[in-house]
Structure formats: structure tokens, C-alpha cells
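Have a look at this one before I ask anything.
A single protein chain has been removed from this complex, and every other one stays in its place.
Should a chain be cited, it is by its letter among A and B, assigned in written order, with residues numbered from 1 in that chain.
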Amino acid sequence: MSALRLFTGQIQVSSRTGVDITDITGQIQVSSRTGVDITDITGQLQDLVRKSDIVSGVLHATCTGSTGSLTCIEYEPGVIADLTRAVNELALPDREYEHEKAWHDGNGHSHVQAALLGPSVSIQIRSRKCVLGTWQQVVAINHDVKPRTRKIEISILGI
Amino acid sequence: MSALRLFTGQIQVSSRTGVDITDITGQIQVSSRTGVDITDITGQLQDLVRKSDIVSGVLHATCTGSTGSLTCIEYEPGVIADLTRAVNELALPDREYEHEKAWHDGNGHSHVQAALLGPSVSIQIRSRKCVLGTWQQVVAINHDVKPRTRKIEISILGI
Partner (left out) sequence: MSALRLFTGQIQVSSRTGVDITDITGQIQVSSRTGVDITDITGQLQDLVRKSDIVSGVLHATCTGSTGSLTCIEYEPGVIADLTRAVNELALPDREYEHEKAWHDGNGHSHVQAALLGPSVSIQIRSRKCVLGTWQQVVAINHDVKPRTRKIEISILGI
């Protein structure tokens, strides 16, 4: 935690100019169960990238809907259970929420959870694939109190 | 939470290559009250998109300033109150902070809150509009202990 430290990283740069940039738009629809429900969407993103024919660039994904979110995890049953518990502790389902006093839909905690996790992630594309760690997957989370078809809007920009 | 599950999503892809990509830069300035203060900036973002003449692409927004953050919520008084409470529980204002021992500006919790929420969101643009859920708005949050003019830098890339 000292302010003085040696930065031992490396930087690599490769650049390309004056080539056509391709813009790809896509949408993923995920049939989610009652929240907290965490779905691995990495395969679907890799499919989109493969179909896009983009070699290098960025994939942007955004969950449209205020009770859904996106992040990355190692998608295995242990982490899924641990993250579910942590998300439910960030905003406990059985507490009082102001949202419910007006709307009575029982999802006050869902809104808070989704806002804290955030709606969007950006993943880099190299050699026609999303660059992720070996044990890293992109996940869509449904925080709502009923099954929802979560819509994930995707844009891929690259060359 | 089982690792085995059927993915029932759909994928749609549309692509365009070899057209000019437009790069738009903009800035929003938000006069925020003492934090936690949550402002809906969706209208301002939609204005920027409309003025940009971009039909399809991505809007990137970043809060410059380490005591501000961006996320999405349903912007109604209940959720605003619930998120305010949750954010203040993530980093309690009336606790001891190391930051304050050196700087004495009373905003140690503001820095922690903003770091946990994150500075940036990416929203997709389709048919000249930001694609959001029906009940979903983009918000800028001032976590600081005094009113601040929060500056949000915007880039729009698309066609």
C-alpha cells in the first residue's frame, strides 16, 4: 500500500491506420430464471465475433433493463453460489425498500443490486476472438424476482 | 445455480463494412448537490446522439473526477432513495478513513463509493437513439461532501 512502488509492466503497441472499420450490431436474448440468476454468455459473444469477421477491435455489451447487469466471473458452481450470496448481501431481498412502497412489485433490492454491478462491459477482440482469461467468462445476471428474458445489446467495432 | 443449463437465447447479427465511421465528442456538465446525489442524464445523452446524426454505434460516457460515478437505474424517487442508502452503506460517511487523516476534506467515503461503482458506462445506439430498457435511465452520481459540477466526457462512435 506504499505510494512508492516500481512499475514492472510491459507495454506492447500495434497499430493500423486507414483501413475500413466494420461496425457490427447484435442482440442476445437470455431466458433467465428468478434472480439472482447468473448466465454464461461467453459462447454467444464468441459466436457473434466469429460471424462478424472482425479480427481485432472491441466488443461492447449492455444489459437493457434496470434489474439486470453484466460482469465477468469464473463460471463454476462454487463462484456462482458465492457471488449470488454476496450480491444478495449488497442489497438484502427481505428488507424494506422505498421502491416497493409505490410499486409493490417486490423488486426493490433487484434495482439496487443491478445499479451497483453496472449495465455494461467491454471486451477486447484479437485474432477473431474475445480475449479473456483461461478461467474467465462474461455473465449476464438477472436480479429480478421473476423469470425474465434479458436483452443484451452488442456492438463490435474493429477491423 | 447448477452448472448444467440450457441456453435459450437468440443471436441476431447485422453488419456494415466500408462506410465512413463518425467520431463525436461531447461533454455534459451536471450541477450536483452534496452527495449522494443522483442525476438522470439520459435526456442529455439522447440529445447528443440526435445532434451527432449517428444511426448505429456506441456511446461511451466517463465521469472525470474521483468522487463521481456513472451507472443505470430506474429513475424514480423510491429507487433513488434505496440506492442512496445502499451506497452509503458500502462506505459509511461517519467512519474513520485514512484519506481524511492526510487531507481533512471529509470525503474519504466518497472516494471509496465512487471507486466501487466505477467511472464509465457504454450504451448502444440504434435508430439514432440510446437503447435502454423502458424503465432504465443513465445516471451520474456525485459522492462528494459538497456540491460539484460533475463533468461527463462522451464519445460516440458509429455510422
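Just so we're on the same page, a residue touches a chain if its C-beta (ideal position, glycine included) is under 8 Å from a C-beta of that chain, and two chains touch if they have at least 3 such contacts.
Keep in mind that what you see is a predicted model, and the values were worked out from it rather than measured.
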{"item": "Among A:117, A:140 or A:154, the residue in touch with the chain that has been omitted", "value": "A:117"}
{"item": "Positions on chain A where the hidden chain makes contact", "value": "1-3, 5, 7-19, 21, 56-58, 71-74, 76-79, 81-83, 86-87, 90, 116-118, 121-124, 126, 131-133, 135-137, 157-159"}
{"item": "Those residues of chain B which, in the complete complex, touch the missing chain", "value": "20-31, 38-41, 43-44, 47-48, 51-53, 60, 62, 64-66, 75-77, 80-81, 84, 90-91, 97-103, 108, 111-112, 114-116, 118-120, 122, 151, 153-155, 157"}
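We take it that only the chains that are shown with their structure count from here on.
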{"item": "Centroid distance [mean C-alpha coordinates] between chain B and chain A, Å", "value": "15"}
